[in-house]
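Omission of a single protein chain aside, the complex is shown with its protein chains in their original locations.
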Amino acid sequence: MTRVRKYHLALIGVAALIVVVSLVRVLTGFDDLTSSGTVGAALILAVPIALAGLGGLWAERAGVVNIGLEGMMVLGTWFAGWAGYQWGPWAALAAGLIGGALGGLLHAIATVTFGVDHIISGVAINLLGPGITRFLSEVLYKEGTPAAEAGAGITSSPAVSGDTPTISLPLLSSGPDLLGKLESTHWFLVADVAGVLRGLTHQMNLLVVLAVLLLPLTFFVLWHTAFGLRLRSAGENPWAAESLGVNVYRIKYVAVVLSGAFAGLGGVFLVFVSDKYVEGQTQGRGFIGLAAMIFGNWRPGGLAAGSALFGYANGLQLRSAQTVTTFFLFGAVLLLAYLVLQVHRLTAPDRPAELAAPGVRQYVVMAGAVVGAAVLFWLWLVIDELPNDFVFITPHVLTLLVLLIASQRLRMPKADGVSYRRGEQH
Amino acid sequence: MPAGLNRALLTVAGAAIAVVLAIAICSVAIVVAGGSPLDALVAFFDFGNSARAESNSVATFLNRAVPLFIAGLAVAVGFRMNLFNIGVEGQYRIAAICAAFVGSTFTAPAPIQIAVIILVAAAVGGLYALIPAVMKVTRGVNEVISTIMLNYIAIALSAYLLREPFAGERAEGQLNTTTPPLPDSGMFPDLNFVFEWFGMLPPTRNGGLWGFLLVAVVLGVVIWVVLERTRFGFNVKASGLNGPAAQASGVNPKKMIIAAMVLSGGIAGLIGLPEILGDRGAYTNNFTAGLGFLGIAVALLGRNKPVGIAFAALLFAFLDRAQGALQFADIPASVVTIIQGAIVLLVVVANEVTNRIALRIEERRAAQQLGRNTPVEVAA
Amino acid sequence: MSADTLATARPAVELEGITKRFPGVVANHDIRITVQPGTVHAIVGENGAGKSTLMKILYGMQKPDEGTIKVNGTEVSFRTPSDAIDVGIGMVHQHFMLADNFTVLENIVLGAEPKRAGRLDTASARRRITELAATHGLRVDPDKLVEDLGVGDRQRVEILKVLYRGARILILDEPTAVLVPQEVDELFQNLRELKAEGLTVIFISHKLDEVLGIADAITVIRRGTTVASVDPREVTARQLAELMVGSELPTPETRESTVTDTVALQVSHLTVEADGHHPAPKGVAAGEYAARLRDEGKRLLLDDVSFQVRKGEILGIAGVEGNGQSELIEAIMGIRAAHGLVELDGSDISSWSTLRRREAGIGYIPEDRHRQGLLLEASLWENRVLGHQTRKPAHKGVWVDRKASKADTQRIIDAYDVRTPGVDTMALALSGGNQQKLIVGREMSGEPVFLIAAHPTRGVDVGAQAAIWDHLRDARAAGLAVLLISADLDELIGLSDTLQVIYRGRLVAGLDPREITPEQLGGYMTGAIAGNEET
Partner (left out) sequence: GGGGGGTTASEEPTGGTSSAAGTGSLKVGLAFDVGGRGDKSFNDAAYTGLERAKTELGAEIKELSPSADGSNRGDLLRQLADAGYNPIIGVGFAYAEDVKKTAEEYPDLQFAVVDSASNAPNVTGLLFAEEQGSYLAGVAAATKSESGHVGFVGGVESDLIKKFEAGFVAGVKSVKSDAKIDVTYLTPDGDFSGFKAPDKGKVAAEKMYQDGADIVYHASGDSGLGVFQAAAAAGKKAIGVDSDQRQTVKETDLQSVIMTSMLKRVDVGVFEFIKAFQGGAKGGTNVTYDLKVDGVGLSTTGGEIDDIKDKLDAAKKDIVDGKITVPAKP
């Protein structure tokens, strides 16, 4: 019943965001804010995070906390690189999935069968992933092996043979490239929308499309199929599920193995972007994915938003570091908007009782917002370029800020992280 | 109590089996890699073939255990309360650079100098941990994410501090960035004399056996006392075992979160000091990273108890030390990481299994006892 | 194909020699029960007698160590509940087995989902549920979230779950424990209809008059063994109870009044909002503010609650669970923020922390001992310290005084007859009743001025029950003020000096326990009888 309203609200939110961003772009002249290049880069950077997050989502919806995503992702990258150079991209895809799934299987055995604390098992897998892959590299890629001939080293595999296809939207993003033309006009709003659309459709790797499709697919499977209902029930109340004849162990196994496979797929994606396995290329994305999932309230849509935010900030920072200063302006605008809303609420005739006589608290908050907006605006005016160190942490700081605002609405599956044993009601 | 003894024996047996299994798994890996597991085993116990090499190796082993132990303690304080402080990594980095810098700005008699450095480190670590604590308490932000994010922020922040405000002089042709060197009074005296007690050569390795080992031992004892004997420790335990019950008993959960997190961060702040005060005399850009994450494994392996953590830290350090020896024996050094991961996983699995076996034994015993005196005289 | 085959048909369920052991407990021992089809078969027995365990065995959730099960004449062996479901058995559990964050529909179809083209076919499920609900008179909204439902609704969802699967044999494990008499009547009406359709019902309850009202046959279980099979037409509730307990029954009965004139606890205009606490603006009186919130249509968990408890008085609060009792307790304990005033011994404690309130002499026996009362994985003496961290004998400066705590724990064990090997035993090793006695002893040892006793004898066996009642009465005689909250109406009526009824967060009636029957009380609790609302 509220779904429609939520959906509309989301649309309005996105529209408002585009307008604000567009405004900021026109004001500052930083065209990269909404260029198709930035959006494309954001997508590339967001996909592995989203895939890791999906891994987390599947596991945690089934009640298993998976902090071992990073380790599983590492396994995914290694196996993808190893199979990819020998048998091509499809083999890489399969091997990466299997590699990640094996990590998931290990986690499932430990947590589901043996009831080990989920965090411990995850930490162990994060140790094992890099250890095993390094070991495999030392054995299979060492000097004199055929792989080494093909360009492998201890820290990297040979290049994946063959390419994964890329697709573009005909007419709009390729050929006449209408969107590209629109984008280069730099018109208010028009260019922005064109840029975003073109970024999303121009020369997309097939795997990106696949990865993005996995989000709605996950939503469909988890919320609109019988299997999904059972899976979520294992995360909400496994004893209830058990009492209705659901095989909770099997559900959890499937979920956690799939979770590993998703993380592995994230690894495959990284390998495809780099064309090969490079030691350490996951760079903590397993953890970031987990954060994106919590950020997204254990839902695919929220997870997508979280990863997109991260990918966008990261892409912007890599593409044009000085653009990051516009976030100050953003912040100022958002705070002002908040102030306006607040004042409106306080002066509205039908205001709720607790706001009837605003207390010190309200005034302090509002004063804080005013000062904050002023400071941010001033920062935007005086700072041309941030030290690079601060630019690098933009995505992380943004995540923290958004969480500060939104965290209280989050709700995790009720039996998440609980060790479940058949026949032992909690 | 025989049941208790039974249980203890089972636990030890389980741990032993787990370690043996971990070794077996790695042996298979080594064989596959074309090496000999026996050589590997020898390498782990190969502390060098001269007296000097031996003492150096022993010092290396113990020196590695010190920060691991402190890291384990830091993590454990949070974990005992079900607070997942993944941010130990960032906390110790920020703390280390600030402490190293502050320590280099003045010169005082050694005890004062060192005390100030330790205090600064603990304070900075605690303050940095306060951020996620406050975020959790006031806005309900999950500490796992916030500390992960703060780890990244700490890396960038310390890089900035190291290059700009805290940068020290460096020699011509040196590319390492570093804070200004600590005065001599800032260096913690070593414990090399201990080696003489055992009739060994004092280690020549720089810094020898780090004196910070003593601080770590004292810290371990203090933390044990605090956690096991004080009201605060009781409240931590109660909050960890049953949050609602602790709250109903008058424990303020918000204050506890802040206190435990700050304590955890304060301890974390000390992780980098053994290296700085024992060896480097400054924070440099190749300061050892990653101890915070290893600390999680160490704490979990040590079951969040100081004594257990000490054993776990020694085990990890023992394995880490062999990295060089293994390479001399032509065995991939990554088996160390594999063994560490396998041990963590297998030991906890063994724990669960032995727990269950113990329960089953009790069950059988109870059944026997109750079987003799039939529960009720059937009427009707 | 149904009711008329009664005489000739094979038994619906036959249990033969069922034995089940748990660590330290033989839950079932050589149980024999035969249930005829198309009947309501009641199983009675005191707490921990092994009823739930037996039913879980029959439902495939637990495996018996020994014994055989026959359903409709064929021997079966269940590995999981789905095996039991397959032969037409359904079970409504003693504790709700519902996923709070799911809708009613999702809870009902789980495990037996209708599918169409790979999708969960919610439309057909909704149709089926509405149909079932209509034919059996079980009103529910399939699209509501379970967490928004009251206990009665949840019970209906549980029954619908079973019916949805087409079960022919229904197991109901204490379905009435959380229901008020009117709701019980409704349920029984449903059960009779089901019986008329030829379904078999196995029904567990402690409430013997209920049992006598509905059952066609009764089996009594004592300490894990079947001790009697009786015909409900031939026994009285009293006889049945004695069969269950094997001895005389205790009754909660307060003799002469010890109520004094000194007010120990005064609560005024206590109000709790459902969607989080927002501090009231300055200068607005709590009562007025509550009225304003009510006018705005805000959902209030506690709505302008005022009462006082005098020294030597037991004030009983009657109410169906979920009408604000938990919020009331938590507000008084300072665990939950609330508007209004709480005064202890004349001083305003509204802004005090929980700790300070406890130190000032509020004792607390929580409603859920496992959730709020105990550290299950800690020793008994540590549980003794809980709640007394800042008081003698548990503390010595910043230290926990282990020796004194252990000694005092031993005192409690002796004085309250807690059956345990020693003070170092883990709390989880104790049975529920002994855990409860430990809690009562602990809370009494702080020499409280005022005690909150929430369901003090819930899930406690008869002996322990009597002991706890005695302790409460003794303390009352010594001048303790007690706020008693209980779902056991006999206990409430028997112990209380004054009764208040709470309904939808409001105190709706002040009653005299000497003049009220459980049925009348039930009427007030469900809102069937309008209150006289006195403050």
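In order of appearance the chains are A, B and C, and numbering begins at 1 in each one.
Simple rule for what comes next: contacts are C-beta pairs under 8 Å (C-beta built on N, C-alpha and C of every residue); 3 or more make two chains touch, one makes a residue touch a chain.
Since the model is a prediction, treat every value here as computed from it, not as a measurement.
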Shown chains touched by the chain that is not drawn here: A, B
Of A:100, A:115, A:158 or A:245, the residue in touch with the unshown chain: A:158
Full-complex touch with the removed chain, picking from B:160, B:188, B:212 or B:232, is B:160
Go through subunit A and note every residue touching the omitted chain. 32, 35, 37, 40-41, 44-45, 130, 134, 137-138, 141-143, 148, 150-156, 158-159, 203, 270, 273-276, 278-281, 283, 315, 318-321, 388-389, 392
Residue numbers in subunit B that touch the chain omitted from display: 48-50, 52-53, 56, 60, 64, 155-156, 158-160, 162-163, 171-177, 204-206, 279-280, 284-286, 288-291, 320-321, 323-325, 327-328, 333, 336-337
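The working rule: only the chains that are shown with their structure count from here on.
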Classify the chain contact graph as line, ring, star, complete or other. complete
Interchain centroid distance [CA atoms averaged], subunit B/subunit C, Å: 45
Computed distance of Cα centres, subunit B from subunit A, in Å: 31
Touching two or more other chains - residues of subunit C: none
Tell me, which parts of subunit B touch subunit C in their complex? 229-235, 237-238, 241-242, 244-252, 359, 362-363, 366-367, 370-371, 374-376, 378-380
Residue numbers of subunit C touching subunit B in their complex, please. 21-26, 29, 220, 222-229, 243, 246, 333, 335, 353-359, 364, 366, 371-378, 382, 385-390, 395, 398-400, 402
What residues on subunit A touch subunit B, complex-wise? 67, 106, 110, 114-117, 119-121, 123-128, 130-132, 134-135, 138-139, 284, 287-288, 290-291, 294-295, 387, 389-390, 392-393, 396-397, 399-400, 403-405, 407-408, 410
